[in-house]
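Of the protein chains in this complex, one is absent; all others appear in place.
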Amino acid sequence: MELNLQELNATEFPVPVELEDNIAITSLSQLYNWGRRNSMWPMLFGLACCAIEMIATASSRFDFSRFGFEVMRATPRQADLMIVSGTVTKKMVVPIVRLYNQMPEPKYVLAMGACASGGGPFKEGYNVVSGMDKYLPVDVYVPGCPPTPQALLYGMIALQRKIDGQSIANGDDVPWYGVGSAEPTPVPVLGPDIIDPRQMDMIRRQAESAARDMEALGLRELPAITQIVAAKAETAEAVAEALPADTDALNVVLPTGGTPWQEAEDIREKRRLRALARKALRATRRAAQAEGE
Amino acid sequence: MYGTGLAKGLLLTLRHFVESYIDDLRYGFRKYHHSTDNFGIRQGTKTKGVITVQYPDEKVAVPERFRFVPFLIVEDEDHPTRAGKDWCTSCGICAKVCPPQCIWIVRGNDPVTGRPVPEPEAFFIDIDICMNCGYCAEYCPFDAIKMDHDYEMASYDRTSHHIHDKERLSKPNSYWRGIAPTRAYEEMLVRGTWEHKDAAKEARRGAASSARGRSSQPAAPAATVTSSAAEAAPEASAAAAPAPAAEGATPWSEDDAKREERRRKALERKARRAAKQG
Partner (left out) sequence: MENLAAAPEQPIETASIDDAIAYLKSNHPGAIKLDDRAGYEGIIVDPDHLVDVARVIRGELGFDYLSSATAVDYLGEGDHMEMVYHAYRTGGGGALVFKAQTDRENPAIPSLTSVWRGADFQEREAWDLYGIRFPGHPNLKRILMWEGFHGHPMRKDWREAYYEEELKPFDSRWPGGHVHRSEEKNVFGKNVNYPTDIDLNRLMDSSESAVYESLGLGVDVERIMDKDGFETNELVVNMGPHHPSTHGVFRMVLTVDGETVTSLEPVMGYLHRNHEKIGERNTYLHNIPFTDRLDYISSMGNNHGYVLAVEQLMSLGRKYNPPTYRCEALRVMMVELSRIVNHLWAIGFWLNDIGAFFTPVLYFIQERERILDFFEAVAGSRMMCNYMRFGGLFGDLPERIKSVSNLTNDRVRDYNTMQFLTEMINERIPRTIDELELLLTQNEIVLERSVDVGVLSAEDAINYSAAGPLLRGSGVAYDIRRADPYSIYPELDFDIAVEEEGDMYARYRVRVTELRESVRILRQILPRLEATKGESIWADGKPGAYQPRVPHGEAYGRVENGKGELGYYVVSAGGRGGSSNPWRYHVRAPSFINLTPLGRMSQGYKVADIVGILGSIDIVLGETDR
């Protein structure tokens, strides 16, 4: 990664054109982010099919080292980025959350592929978690099944842009500088099904209500599979009747387009404007002071 | 002698190292200046050495058959009669053939008769479930759903960004012809027209009615067919006698007139019932 001073140079203080290649006036946040985003070391672990594409991205044809994702570290202690590359199963989510807890701050999670984002084609399976974000805060989602190496690179660039938008001054962006020790993410438990410790009260209540009223929750009726097979065969030919509209369907709000880092850029723009406003305010104050004198 | 095997291997590694620079010399170090002229050779079968694609500055264009998430075709904005109209008839075959069942379609109904009409009221694809298998595009009898080539889709929030609705899914016909000219041309030959099947019928009907002097609708689509066919595939334009469109693939592809007739009858029945009750 070559040092590009112009890239850093983005405060309200102008640098003379002839000096642009030699000096940079920057904010601490920007310097800090610049350092962080260009030394993102991913953790060396693959889950499923997407891991193969991740390896292809790491290999010479696409080579994510060009962006500072330099080396993959096998230990979480040396990793900044967890690429969740593949289907997260209930059995595997326990080690993954543990690994996440072992990573030092600042740490980021990139959900690679449909499975890690939301369960993917295997979502209906009994051992599959419907998205890594059920357990960990995910920073970037890369759709695709599997995403091509170029799609993954795009997601990694999106992550860098996201980091660019963060500020040291904003406590939400850098919680690891906050007061007190950070709470580790609760590790899920494997019981009759996967159990998120945060949901334990809810599950206990459900179990109790199931015990009181077997009809409502506890028993599963046997499906008449042969009948369903026959019924399905008919519906394939016959025109199906319209079903009543689903009342609790999601109201999906969709983006109007643009790149994912639009948001980050907006924030940056706002910050710049605020800085300019402060500067203007200072200038007017100084002017008022001078007038007063 | 012990160590010769090792030495040979190391020499091979050295050769690979040198070869990647020979390639640079051959192209005068242009590979770092994003030149287009030798990209095909460097990424083809003839190259030697390790050649990196400088991703955001140069991208490997995807082949025509490449499939990422699906999109829906709508008629171009400058189409004379059907601008912005869906090709989809909401027949539901894509939803049935989708292996992970990520397609949701609300079939449109005529507000008066309650009968289904050939366009979707709502169309959703959950790209967190989609496995990019391409079945929807393969089995669509109307060429209305296609696999997109745009893989740059990373986002920071999946709850809102990853369920694509009809607005997000819809892309014009010209986009499809742009990303897959050969496929689009082959489909045109089967369909008989560059537009949706119904457009040709409408055009025919328009021509017929104008002949009778009731309408002055020009038969513009028919003209665009021949001109654009010749322009898109000049080498095959001699053989480009469009085959007649296949008829009656599903209930909705029948003639509009029939449907109009049924609707009129239903309205009459309704009126009669109202009169009886009154």
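Per-chain residue numbering starts at 1, and chain names A and B are given in the order in which the chains are listed.
Keep in mind that, in the parts below, a contact is a pair of C-beta atoms (placed from the backbone, for glycine too) under 8 Å apart; a residue touches a chain by one contact, two chains touch by 3 or more.
Since this is a predicted model, take the numbers as computed values, not measurements.
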Those residues of chain B that touch the unshown chain are 2-6, 8-9, 12-13, 16, 34, 36, 39-40, 43-46, 50, 53, 56-67, 90, 92-93, 95-99, 101, 103-107, 116, 122, 124, 126, 131-135, 138-139, 147, 149-150, 152, 163, 178-182
Touch rule applied to chain A and the missing chain gives residues 44-49, 51-53, 55-56, 59-61, 74, 86-87, 89, 91-92, 95-96, 99, 115, 118-119, 121-128, 130-131, 134, 145-146, 148, 189-193, 195, 197, 199-200, 202-204, 206-208, 210-211, 217-218, 220, 222-226, 228-230, 232-233, 235-236, 240, 242-246, 248-250, 252
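The rule is simple: only the chains that are shown with their structure count from here on.
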Within their complex, chain A touches chain B through residues 60-63, 66, 111, 114, 117-124, 131, 133, 138-145, 147-148, 150-151, 153-155, 157-158, 162, 236, 239-240, 242, 245, 250, 252-255, 260, 263
Per the touch rule, the chain B residues reaching chain A in their complex are 50-56, 59-60, 62, 68-69, 92, 96, 99-100, 102, 106-107, 109, 116, 124, 126-132, 151-158, 160-165, 167-168, 251
